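Note that one protein chain is taken out, while the other chains of the complex remain in position.
Labels run A and B following the written order; every chain starts at residue 1.
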Amino acid sequence: MARDGKRDDLPELPGGSGLSRRDFLRGGAVAGALGGAGLLAGEMLEAAKKNAHAPRIEAGVEVWGPGPVPMRLRVNDKPVDLMLEPRTTLLDALRDELELTGAKRVCDRGTCGACTVLVDGDPVYACSVLAITVQYTPIQTVENLGRPGALGALQTAFVENDAQQCGFCTPGFVMAARALLDHNPNPTLKDIHHGLSGNFCRCGTYAGMRQAVLAAAAAEAADDQKDDKKEKKKDGGEPPKEPKGVAHG
Amino acid sequence: MVDYFWPEAKDRHLIGQRISRLDGPAKASGRAKYTYDLLPQGMLWGKILRCPHAHAKIKSLDVSAAEKMPGVKAVRVIQGPGTEIQWALDEVVGVAATSEALAEEALRAVKVEYEVLPHFVNEANLEKAPKVDAGAEEVVGDPDAAMAAAEVKIKGTYGMPPVAHNCMEAHGQICEWTGPDTLNAWCSTQAVAGLAGQFAEGLGIPAANVHVVTDYMGGGYGSKFSVDRWGIECAKLAKLAGAPVKLMLDRRAEITVAGDRPSAYGEIEVGAKKDGTLVAWSSKSWASGGPGGAGNPPIPYIFQVPNRRHKHSSVPTNRASARAWRAPNHPQGAFLTFSALDDLAAALGMNPLDFFIQNLSITGQLEKVYREELQVADDLMGWRQRWHPRGDSAKGLVKRGLGLSIHTWGGRGHRSNCEVTVHPDGIAEAKIATQDLGTGTRTVIAIVLADSLGLPLDGVKVSLGDSRYPASGGSGGSTTVGGVSSSTRRAAQNLLATLFEKAAPELGVTAKDLEAAEGKIRVKSEPGKSLSWRQALALFGQTPVTATGANPGTGDLTSSGVGGVQMADVSVDVETGVVRVNKMVAVQDCGLIVDLKTAESQVYGGMIMGISAALSEEKVLDPVTGQVLTTDFEAYKMAGIADVGELVVRMMTGPGYDERGVIGVGEPPVVSPGPAMANAVANAIGVRVPFLPLSPRRVLDALEAAGTAVKKETV
Partner (left out) sequence: MQPFELASPKTREQAVRLRGTDPAQATFLAGGSDLLGLMKDRIETPGRVVYLKGVGGLVGVRSEKTEKSGGRLRIGALTTVDDLSADAALGFEYAAITAAAGRVAGPQIRNVATLGGNLLQRPRCWYFRNGFGLLAQRDGKSMVVDGDNRYHAILGNEGPAYFVQPSTLAPLLIAAGAQVVLFGSQGERWLDLERLYRIPKAEGEREHDLRPGEMLTEVVLPPAAGRKLASYEVRQRQTLDWSLATAAVSLEMDGAKVTRARVILGQVAPVPWVATEAEELLKGKTLDHDLAAKAGEAAVAKAKALSQNKYKIQLARVAVKRALIAAAGLTEEGA
């Protein structure tokens, strides 16, 4: 598939990225080997050397797992190498392996929106996507839009319009709103309702959210006018849509 | 002796302003770490095996296979053979394992045999209840004679099903033992200070050895005051495994066992004079909130009809026990009362606004507040211009109508202690063992502290969510803002007293001549004569200066009793029964407002939660299995952003309101949407939809019962 060609652009396995070296597994190496959250970086290196996780071939196709297999994700513009079982969801990989806990686990059934991240620029429920199927595809989480002290325009609008209370649904709404504005920089109230119709809030912050998205759209339009000579770039901006990447094609 | 007071309006620089919550950036950027997000070193995953039956006896239980699984570090029988389970998904066995998947595998390896017993879960029909705990009848005046004499009266049956809290962050905690009897617990809780004692009691260890931390928590709404059995079991699993254990409920359990607002049903008769004056009330109500039944909603609500009779029955059911749900009992009392009163107003041929005003004299101490608020709401909704008698006579299948409700709540500040320390760098830090549920507690404390000390917001720091700080009440009943504002103000004033005492000789005046303003300690009459905070602190040497404040105490910094009015504008498709909210207006008072922005957010939030419950929420209990069937966001229908209509909030502030001190506002706005919307539906379609939620099923059933459903002749 289309993403295959991009593999060469990335550092070789096992990863040159800092993230893959992190002590991302917290229960000891045993957990990864037995139950499956992942393997320690050192162990992964050994495994890669021994080719212990090489796939079987059937019908001319690689068959991976069910134990941990090497995966490369592209999260927030960085390649990340992980050893995960095929059954690991993108959400669990982000939260429990990479400690990117902005995406929340609420329903874990694709019905609440709190785990929304952007895959190839489109909002998806990270709980309902297998990590193995989104390798080499740009994944963007709320952490990439800004941080306290350097918030993106949309996040600033959420703060200023008090579009959050307990805040547990907020990152999901921010990502859904980001995708909406990326595809439609000047949304009407109806567009906002449609774009945020896959997310729920329990504290009741919808009034602030409407204002926040409208305010962010206005702020970003003003920014664009200022920077109209430069290439248009916003937080969350992604390359144009292409067919999705695929696992081990 | 310090005289505690809130500053005059002219002296408030931050209090009452519109200030963004201080933890907003951390939340909007995904950096705020909630209990569910933490991964302490060496953490294990805890899971609970739950009984699928609503009523059953455990016959036998075998955990040996689970115990032998590699990676399974602890297995605990929570309820063993012989135990009688009273609701579906009650806890049976707990495990801790090196991965979540392994913990699930371990639960699957546990063998349990149950003797299934008969269950009862649907209390709407009182006659089917196997057990009813009838309360005493309350009688005031002579309801029989008054009813007989009433010139206009109506009779009706109304009701609302149980709803779930459905907090976005599930209930749960991470427990870590730091010694044989010392425990760290990160908890998603509304009661940081109180939870330490609950852990201690459940575990048999000194309360002083329990350290509870809640930096951020993802919603509680009244459901997170208890350590709960899963909290104690989490600690016990951690001890057995010798490692920290995280145990968060899954969504199915969260909706089934960790939150429930009791149902309420009532048969009501109410009578008035022709001019609309209420004279007689007679009602019986029943409700359930699990095996213990349910409390008694205030009926009649607010309007103390001079001659009245009421009897409440509590119905035990096999569903997990009720928890306080935002403004406990008030939504039920308001819905039953105002549905009946609205029907009476219709029978009288009166505009409900006139009818409410006509009877305001029996609403008690808030009469004046309601009167003013009704006027404001009328203006914001255009009620008098737009109201029509029951049944929208306009052409078309979509009918539009208006509805009205009022509400009240206490909201006096709870017991709270605050310690304020001014560090040598001049930063003032408040420490309180309170918690910010998303209500803005952090921000409110910072505002009070900064304004009291004459510092900018970035000159103060708020430390909360830690049981080692000075104790403060649980965040329930809208008691937090009054409590922490008061304790913080008192601590700040005490601190100033100490500073002024020391600074006065330096400036050649007495302490009472000094004020703290614009980042300085200065002489009131000669503002140029001043000490910077650093200079003032230098007078104390190297040691930071600390003072404490406690609520309650002398002076009225908080009080009780707020009133609110809400009006609803809805459209109803009479062929499909689909109800849409066009607009809601909320007018609310809460005494002295500390942060206008987050106070308004509380009203928006309460109103939206109330709209959601009225429009589409229902915790559906299966008559066959006794299980809850609505266990995700698809089946448990919360309102989304497109469903809540245009929202208008107006806070009542200024003279007449501010003098009452700081009063909480989390509960009251959730009370009125149900009755306001149901009354608007009746106004639109001309027929009372007596049962919530206002679903197509309920609306069409009501239209059919009234014989007015739009039907076409069959071919």
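In this section, a residue touches a chain if its C-beta (ideal position, glycine included) is under 8 Å from a C-beta of that chain, and two chains touch if they have at least 3 such contacts.
Source: prediction; values computed, not measured.
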| item | value |
| --- | --- |
| Displayed chains contacting the withheld chain | A, B |
| Options B:Thr439, B:Ser616 or B:Asn679, residue touching the unrepresented chain | B:Ser616 |
| Identified contact with the non-displayed chain, of B:Ser282, B:Ser339 or B:Thr631 | B:Thr631 |
| Sole residue of B:Val212, B:Ile641 or B:Val689 that reaches the chain not shown, by the stated touch rule | B:Ile641 |
| Missing-partner contacts on chain B, residue numbers | 101, 395-397, 575-578, 580, 615-616, 620-625, 627, 629-631, 633-635, 637, 639-643, 695-697, 700-701, 709, 712-715 |
| Residues of chain A in contact with the chain not shown | 1, 36, 58-67, 85-87, 89, 108-111, 113, 116, 119, 122-125, 127-130, 132-133, 176, 179-180, 193-195, 197-200, 243-244, 246-249 |
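One rule holds for everything that comes next: only the chains that are shown with their structure count from here on.
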| item | value |
| --- | --- |
| Chain A and chain B, separation of their C-alpha mean positions in angstrom | 33 |
| Chain B-touching residues of chain A, taken from the complex the two chains share | 26-28, 30-31, 34-37, 85, 87, 92, 95-96, 99-109, 111-112, 114, 141-143, 145-149, 151, 155-156, 158-160, 162, 164-171, 174, 192-194, 196-197, 199-210 |
| Interfacial residue positions of chain B with respect to chain A in the complex | 20-21, 23-34, 36-37, 39-44, 70-71, 97-102, 105, 166-170, 216-219, 221, 250-251, 437-440, 597-598, 600-601, 604-609, 612, 632-634, 638, 640-642, 644, 647, 649 |
